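As structure tokens, the structure follows; a few thoughts come after it.
Only one protein chain is missing from this complex, and each of the others stays in its spot.
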Amino acid sequence: MNQVIELWQTTGIYQIQWPQLVMIVIGLVLLYLAIKKGFEPLLLVPIGFGGILANIPGVDIATGAGILHQFYVMGIETGIFPLLIFMGVGALTDFGPLLANPKTLLLGAAAQFGIFATLLGALLLTDIGLFDFSIQQAAAIGIIGGADGPTAIYVAGILAPEILGAIAVAAYSYMALVPLIQPPVMRLLTTKEERGIVMSQLREVSQLEKITFPLVLLILVALVVPSAAPLLGMFCFGNVMRECGVVNRLSDTAQTSLINIVTILLGLSVGSKLQAEEFLVAETLGILGLGIVAFTIGTGCGVLMAKLMNAVTREPINPLIGAAGVSAVPMAARVANRVGLETNPNNFLLMHAMGPNVAGVVGSAIAAGILIQFAGG
Amino acid sequence: MNQVIELWQTTGIYQIQWPQLVMIVIGLVLLYLAIKKGFEPLLLVPIGFGGILANIPGVDIATGAGILHQFYVMGIETGIFPLLIFMGVGALTDFGPLLANPKTLLLGAAAQFGIFATLLGALLLTDIGLFDFSIQQAAAIGIIGGADGPTAIYVAGILAPEILGAIAVAAYSYMALVPLIQPPVMRLLTTKEERGIVMSQLREVSQLEKITFPLVLLILVALVVPSAAPLLGMFCFGNVMRECGVVNRLSDTAQTSLINIVTILLGLSVGSKLQAEEFLVAETLGILGLGIVAFTIGTGCGVLMAKLMNAVTREPINPLIGAAGVSAVPMAARVANRVGLETNPNNFLLMHAMGPNVAGVVGSAIAAGILIQFAGG
Amino acid sequence: MNQVIELWQTTGIYQIQWPQLVMIVIGLVLLYLAIKKGFEPLLLVPIGFGGILANIPGVDIATGAGILHQFYVMGIETGIFPLLIFMGVGALTDFGPLLANPKTLLLGAAAQFGIFATLLGALLLTDIGLFDFSIQQAAAIGIIGGADGPTAIYVAGILAPEILGAIAVAAYSYMALVPLIQPPVMRLLTTKEERGIVMSQLREVSQLEKITFPLVLLILVALVVPSAAPLLGMFCFGNVMRECGVVNRLSDTAQTSLINIVTILLGLSVGSKLQAEEFLVAETLGILGLGIVAFTIGTGCGVLMAKLMNAVTREPINPLIGAAGVSAVPMAARVANRVGLETNPNNFLLMHAMGPNVAGVVGSAIAAGILIQFAGG
Amino acid sequence: MENLLYQGLQLTLLGMGTVFTFLLVLTFFTKGMSWIIVNLLPSGQPASVPLGATGDVDRQRLTAIIAAAVKQHKKSRLPHR
Amino acid sequence: MENLLYQGLQLTLLGMGTVFTFLLVLTFFTKGMSWIIVNLLPSGQPASVPLGATGDVDRQRLTAIIAAAVKQHKKSRLPHR
Partner (left out) sequence: MENLLYQGLQLTLLGMGTVFTFLLVLTFFTKGMSWIIVNLLPSGQPASVPLGATGDVDRQRLTAIIAAAVKQHKKSRLPHR
């Protein structure tokens, strides 16, 4: 009889608490959004599932010797998982469109203002007493505006691991929501004429340029922002493997089995940070709110920068591609293309938008380096 | 000259002891069975080879800083390898036949009695003074009857790592021997009429059911047997990846390169537990003997349960598919099919047997959870 | 203003020192050689790139918690990476040509004299006061003459990690330079008649021989040189997986995704040892000089051994294939073939040279075992 | 020792009880789930023209063969040394 | 708290300044690099007959299909248990 009572006390029904139930439902909602609505499923399926596992009571999964906690310790605390993903992303990235029109790099710079505006917003909310974010937390929240998953996880893992779960969920969710978030901002800030601007066709880029560019980028990072070198170094390494043509079996593995394995482990690790006691706090709402501000401001700044460049330089730029500067590769570039087609059904902006799109990845990695360096103390 | 003597003393010929030689021969026999006789080669080739490496004298391979010992520490002590295999098995499992006939889940329940009968047997042998098994060891031996490799290794790694080698060898060997062990039991407990029962064709199952089922299973595990959640959580995660249709590149990797890499490392790790001093003990004979009892009883209980269900429910069940409830996927299902064909050459039971077959995996994972929870103290 | 000064002080331009700049240029040169000249690109691309990353000032990449240092600690200090590569190489190796003509094993023995001659050379340079190599360092330098990357890295990681970078760079560079280093030596030591010797066609080898050979090799290693068992054990394991025909999915993974993943991580780890303070020392020049001596002597001894065997045994051996005994698979075998074709355009030596070529791998692994055992103290 | 056997019996009862209860409950939940999906949700019905799906796979195959080929070519490079 | 906001403003200035400076400099270096490669190096010009490359890939595909097939076959073995 004693044993039966003991058995009953080991069940989840006996042990579970409301917050855990709520988190399990949130995990199921993430799975629903990922599977049914196509929200960044490669990440949100493991994160959502990991979130459910992390809230099962009475067993070590996301804590102690539990497997998700072990993954977190070995891959996120060390930075290994996001950096390997970044290497894979580098191996998947074609810098061709950027090389054909290098000035679009500046669009990727402007869109990073979303990061810092959000950082300021988080500190303002702290100032008025609504939340109590530290400068590290504010910086980690800001990086959501980088619209780049591995960068956000890498920075949050270093600066504010206690809110990494909320940050990752916000980053991936808003990246998935880019088709809803960006178009209103883009339409608000542009005239119909501007949206109809036709850009001159991109020149073909030689293989030698493609091999040399990541090396030039790496050297510049080394000389100017060494703190961004882990992220951009792995990124450039992946890209050199891709373009050099002599290590295709490595590049291929970096793009497929390696990035897939790490994605599974990274997603589960992030899910382990969705434990009720850490996630179901007021700060999470603040983070989610600030995250959407970050995307909106980043989009706006990218568009405005394009308009400014149009005022200054000769060759016209369709300001819609400025919105792709937030990154969210390749979604934001597709959005720019789609909004452009609304105005002129023959004006395909996709390749033009890929330039600022990958520039946004570089830009937010630079911003991440600065934040780690100066907010890390 | 001194140096030559020293050299001679470093040779294996000088250092090797009889038990190590015996174990090397056992390793070769395992390789022979795996390669020539087809005994679960994916596991027994690495285990057998690892067993040989583990018994080479005078060098750290399965001890200290040796590579096999490192694999063991990083993958078995932590539980990571069996859980990743379980995830891959989940990604390889089709729950369709089970969903088309859910009551076959009960066959997977009955067959788990093999586990507990063996546990009792081990304690009885201790009681009569033949062996000296602790309750943890008895539980780990019992789980051989689960007829599921990763479950057995996961449980033994937690409850009784000192006999993990024998348990894994027994589990995989008997899974390979299922075509010899099961048919006599099946024939003994059934009449020819029963073996000839034709089952109604299985309905087609929708994708939505296949996606939802692992989530229902997971929630139930969380609420009822949280201690089984690491195993079944990873299993369901793999299955959701398989069925959801939006993360095929992850599911594909989980089924191929990831599970293959982990299988190699897991097999070598298990092999590291075949060191003479741990394996060449009387207990190993006891474990091998009890293991075959476990399989026999599990098979019998599955068959008898099917007969009981026939007495109670309307739709007829061929009792042969009850034997598939022990798991040993997919071997036991094939055996049920083959024995059925002996009686009626037109009666294909394979798909019907897949239901109890995968139910057996779930059943033994639940039993594993209970054993870890209550025998673990 | 203070902040701007602080920012300036974090830049690489402010922090970088001449040696680091030199190393970055050396990294770029390695990339150039790998990409443009085809110097062992699979290793030299990651090593060269890792070397650049390791010399970026003001950020932990190859030190502390940096990712390359973590890779080094987890994979080279433990020996895991080179051993897994060796397993993959085993899975990629066809012992057929060797089995068809087993006496070519002796050519693989003779060529290892390059290892020991170089060891003696390093000690002689120490004796005359030019350098200050310990016996461990001398042994690690000697193993460059093994012309086998993973063996060199494995031995250097155990005996002399402080010069691992230089050793790996030397080993892979000279392996790439084999087509330039070997032919003059080969021509010097042979007459035109000898180079024109036609060898009898190799018999076909059965699968059973191919499965049994790695086991025979393993048992002999266990009995004679246990200290070589980690290297040759993993090698034979890979080869058994390849040949046994029942674990093709494991063998395939060992040959592709697993070896590719480990190659990326190993290359970056080796690159982490190219830090200026460790690499830009006089010893590196000594190591590079001794390395080329090792290759030259190894080549010569292989050729001379073949000539000796011709004097003693009946069936003629073209002495050119003796040069393939240094390993450098498959480059050295191709070189033997090409030099042979210069003399007789119908005399294809490639398959005959593959025998000593893989024998050289075995030979240098044995030598590695002896060095670890007797120079390791 | 008596104690050990007694513990074993308890464990057996607990274990088999839990396994049966769990799988019985799972049976009901599974039936319920399937009933809801098949009867209440339109997307729950299995595709009436599974051939269409096959056709789709066929088209995928063609694309994939090319991709697989390119990928495979990338692999057939020098061995790792 | 005032202090925190001030820190944030400093960080914003530093950050956006660095990002813009970096990407501006990168723009110039990229343009310079491309100019050098396209104008000074013969190998820098994009292939005039990209069709040739495609043809090459086609040939590779054939080889690879066979290889992929053999490889795939090897995979379609027993599940891991």
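Order of writing sets the chain letters: A, B, C, D and E. Residues in each chain are counted from 1.
We take it that a contact is a pair of C-beta atoms (placed from the backbone, for glycine too) under 8 Å apart; a residue touches a chain by one contact, two chains touch by 3 or more.
This one's a predicted model, so the numbers in the text were calculated from it and none came from an experiment.
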| item | value |
| --- | --- |
| Contact with the hidden chain (one of C:115, C:265 or C:287) | C:115 |
| Option from A:33, A:74, A:89 or A:323 whose C-beta touches the chain left out | A:89 |
| Selected residue (touches chain absent from view) among C:24, C:45 or C:123 | C:123 |
| Options A:118, A:190, A:227 or A:256, residue touching the unrepresented chain | A:256 |
| Option from C:22, C:217, C:288 or C:341 whose C-beta touches the chain left out | C:217 |
| Touching residues on subunit B - with respect to the absent chain | 3-4, 7, 246-249, 251-252, 256 |
| Touching residues on subunit C - with respect to the absent chain | 98-99, 102-103, 105-106, 108-110, 112-113, 115-117, 119-120, 123-124, 126-127, 135, 138-139, 204-206, 208-209, 212-213, 216-217, 220-221, 224-225, 359, 362-363, 366-367, 370-371, 374-375 |
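By definition in this document, only the chains that are shown with their structure count from here on.
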| item | value |
| --- | --- |
| Taking each chain's C-alpha mean as its centre, the one farthest from subunit C | D |
| Distance from the mean Cα position of subunit D to that of subunit C, given in whole angstrom | 45 |
| Intercentroid distance (Cα basis), subunit D paired with subunit A, Å | 31 |
| Multi-chain contact residues (two or more partners), subunit B | 42, 221, 224-225, 256-257, 260, 263, 374 |
| Shared-contact residues (touching 2 or more other chains) in subunit E | 14, 18, 71, 75, 77 |
